[in-house]
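Excluded from the complex is one protein chain; the other protein chains are retained at their positions.
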Amino acid sequence: MADVITYREAVSEGIAREMRRDPSVVCLGEDIGAAGGVFKTTAGLFAEFGPDRIKDTPISEQAIVGMAMGAAMTGVRPVAEIMFSDFLACCWDYLANEIPKMRYMTGGQVKVPLVVRTANGGGLGFGAQHSQSVENWALAVPGLKVVAPATPADVIGLLAAAIRSDDPVLFFEHKGLFASKGETAPDGHLVPLGQAAVARAGSDVTIVALASTVPLALAAADELAEGGVAAEVVDLRCLVPLDMATVLASVGKTSRLLIVEENPYQGGWGGTVASVVADEGFELLDAPIRRVAAECVPLPFADVLEDQVIPTTAKVVAALRSLLAY
Amino acid sequence: MADVITYREAVSEGIAREMRRDPSVVCLGEDIGAAGGVFKTTAGLFAEFGPDRIKDTPISEQAIVGMAMGAAMTGVRPVAEIMFSDFLACCWDYLANEIPKMRYMTGGQVKVPLVVRTANGGGLGFGAQHSQSVENWALAVPGLKVVAPATPADVIGLLAAAIRSDDPVLFFEHKGLFASKGETAPDGHLVPLGQAAVARAGSDVTIVALASTVPLALAAADELAEGGVAAEVVDLRCLVPLDMATVLASVGKTSRLLIVEENPYQGGWGGTVASVVADEGFELLDAPIRRVAAECVPLPFADVLEDQVIPTTAKVVAALRSLLAY
Amino acid sequence: MAVDIGARDLLGLYEQMSVIRGTERAAHDLFLAGLVKGTTHLAAGHEAVAVGASFALRPDDYVFATYRGHHHAMARGATPAECLAELMSKRTGVCKAKGGSMHLTKASAGMLGSYAIVGAHLPMAAGAAWSAKLRGSGQVAVAFFGDGATNIGALHEALNLAAVWALPVLFICENNLYMEYTPIGSVTAVAHPAADRAPAYLLPAEVIDGNDVAVVADAVRRAAARARDGGGPTVLEALTYRQFGHSRTDPATYRPAGELESWLARDPLELARQRLADHGVPQADIAAADARAAQVVAEAVAAAKAADPPDPADALTDVWADGGSAWRT
Partner (left out) sequence: MAVDIGARDLLGLYEQMSVIRGTERAAHDLFLAGLVKGTTHLAAGHEAVAVGASFALRPDDYVFATYRGHHHAMARGATPAECLAELMSKRTGVCKAKGGSMHLTKASAGMLGSYAIVGAHLPMAAGAAWSAKLRGSGQVAVAFFGDGATNIGALHEALNLAAVWALPVLFICENNLYMEYTPIGSVTAVAHPAADRAPAYLLPAEVIDGNDVAVVADAVRRAAARARDGGGPTVLEALTYRQFGHSRTDPATYRPAGELESWLARDPLELARQRLADHGVPQADIAAADARAAQVVAEAVAAAKAADPPDPADALTDVWADGGSAWRT
């Protein structure tokens, strides 16, 4: 039996494995050192790798990511932490305009092999500036790989792929999943970027999910299974590269597509998935494409309000029922 | 006959009309004063309104937009210029996390009536950091109104609506349109936010376009008209509020939808439009939904390369032909 | 330094601090009891900064605070009841439970918000000051910020522009030695992260005892007067200490032994009691003030507990000027 670890532990485990393997991997961020990070996702790293490779920084998001970029251009593989994904807005220039464009603008001369890790998403009552799902900002920027794992094993396997990648990777860890548990990953485990996982097989309807919405989709599928409906759950794992082949293959089986995303509908990645299917998969569809997404509001503080805004299992179940009834 | 002005002139005309009407309207930005702006879109304002209402700033995008926010919260209506839309990344925190959330987070206590104007888009050989279409960053943020006019009259009418709005508005002026000409707008002209325009009526296929892609869509429609095809061109004018009613009504007539956008496909607003139609308009469609969008690359410098990346009339015509042949 | 607060005013300030301290303790207990969700950052220890500054400001001046802002909200007039109700996700919360602990705002009292992205509000305060200047209102804007905020880019941009435009804005740093768990001294070269940066903008600065309410009031009064006279911004660095951990249940084990104790000895309420004694205020008056404060806090806790949760439908209001949140037409 494989050991069980938390998603939170998987983060530090995944980083530690790569740091042991490759001495050029270094970490920087706020309170990631002796404190082990505000989410304890870097716990133990400082003790094992010491102050040269695990660097506490001032509150300077631009310097954190900008320095990571300069280091990545010159022979180091930085793993930078931005504490909450909302704060990516404070260094967005680096992620939108600098890092992803470097290789292209220089005609291929310069690579930027870095990972920016960040705690994404809501559901914990942290309010409007500490709860957003901002993966769509990144999706719109050519040149960034975008990863968002849903399980501890995927955290480890995707961190390995991300840190070894010569492309810059934005790695979204979901706050709501930190306490969740799952099997750990065997030594050397690597999940290639751009391969979706079929988290549950089924033939009646396809649910496409990412990170926090994977457990919601699975719970909804369980609920429908009681009524004899077999839902297939596709965990995208990455937004870039986006594994549309797996999605289209699933829709080919089920003819029905529901997309579940934590971010607001407008501008959400579900629109990209839907539009590919509405084009290339048009003939596969027996029903409209539906999306369960967040409302167009900032994330409210009170949990009773937050529940109204972001997807819940109940909302996914309701959407599936209406889709199946079409 | 109405007078003809350029899109560029329409910007300063639109601002001037509001500044004359409302003494609380003030402008700030880099080189917007005596110099009249790098695109000459504020030409004449300094002479007419003087140094208190037209403020040159240092190169401090965070201070520009952050100060505009503080001023807007306290009885002034700032119109801030961010020279190139790419630089929104330098003050993204204000546009993503602060301005749009203020009213909601405070339970409705505080309004933020400001406009951030910026020169958006490519096609001029300005390279990867001065050419992006970044309207999708804004689309993904609840609480921002997003405007992108295609004609001089719309520039004036939408600026009036934006400046008078008690909601924060991100106003995208397209660099490629500055030199274009059109009828000016009558006194008091106001185009409400969230109303698309049918720029050309037709019954065979719907083309949804925005800003720079409106003239492309019209040119393509002209080309197809020679072959007897009547394309309807919907100019969205705003992304938020998004006028899906007009789009769905058009698709109801034509049963075919092509979306033309300058930004990359992944994460682009066309995905949002497509997914609404693939849901609510599913039964209206006789063909897959197609999108002509930019490639997943930073904007290259050389024009022969840039043409490969962003939409052109030829690409729109080709996409229409294939869609009509379906 | 001329500290000219009379005994009567001082006792009032003491009582305000006592109310804030009591509310912070209550918030702490309510958090441990599971009645405050999410996160919360207590300001116990910082009371003198908020209360002293508020005393020196006009009611129509503007205050911008951080996620550690309960004290500023209350010092400006938000009631303990509406603050605790906000923390406890109640309909009667000062922001209708939409903001939460980190975003307490009371616009009607010139408390223009608590901001949870470090440093972001510094330009906003400059903007409010610009607005005051444009309108000729004579108002001053104040930004309170932590030592940790002194290394973020927005600080630099705000100080420079405020200086060049000679805006009526005060930048008041609450230097409590720590960011979250990392000492500010380990990530800043200069000794005074705020005051030592002021010369880079030709701004005047003062390092003050942030635990002495009279000292704070005096420094803020002088800075505000200069700002109103067109003399531009001032940087004040108030030395203080947070008595709880950074947030929630942080046990603050990173503190060196004895540090907390030495600061507790200079607790702002204790310093105020000493000053009151120096002014000849009887112990009984102080005790009475404490008793009134305790009463206010107890009633606030009760009221917040008794209040209703928000109406779920309220989740979709207050995005736009029309009251709603629709993104399409």
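Order of writing sets the chain letters: A, B and C. Residues in each chain are counted from 1.
The rule we apply is simple: a residue touches a chain if its C-beta (ideal position, glycine included) is under 8 Å from a C-beta of that chain, and two chains touch if they have at least 3 such contacts.
What you see is a predicted model, and the numbers here were worked out from it, not measured in a lab.
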Sole contact to the chain not displayed, among A:Gly14, A:Gly123, A:Gly143 or A:Pro298: A:Gly143
For the chain left out of this view, which of B:Thr74, B:Thr151 or B:Gln266 touches it? B:Gln266
Which of these, A:Ala10, A:Met102 or A:Leu218, touches the one chain of the complex that we don't see? A:Met102
Chain not shown, touching residues in subunit C: 151-157, 160-161, 163-164, 186-190, 196-197, 199-203
Had the left-out chain been drawn, it would touch subunit B at residues 30-31, 33-35, 38, 56-63, 86-87, 89-90, 124-130, 264-266, 295-298, 300-309
In subunit A, positions touching the absent partner: 26, 52, 55, 57-58, 60-63, 65-76, 78, 93-94, 97-98, 102-111, 142-143, 165-167, 194-195, 240-245, 276
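The rule is short, and it goes like this: only the chains that are shown with their structure count from here on.
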Let me check something: if the centre of a chain is the mean of its CA atoms, which chain is farthest from subunit B? C
Counting in whole Å, what is the centre-to-centre distance of subunit B and subunit C, each centre being its mean C-alpha position? 40
Expressed in whole Å, how far the mean CA point of subunit A lies from that of subunit C is 36
Averaging C-alpha coordinates per chain, one finds the centres of subunit A and subunit B separated by a number of Å equal to 30
Show the residues in subunit C shared as contacts by 2 or more other chains, in ascending order. 95, 97-99, 103, 115, 117, 120, 153, 319, 325-328
Where subunit B touches two or more other chains at once, the residues are 93, 97, 104-105, 142-143, 240, 242
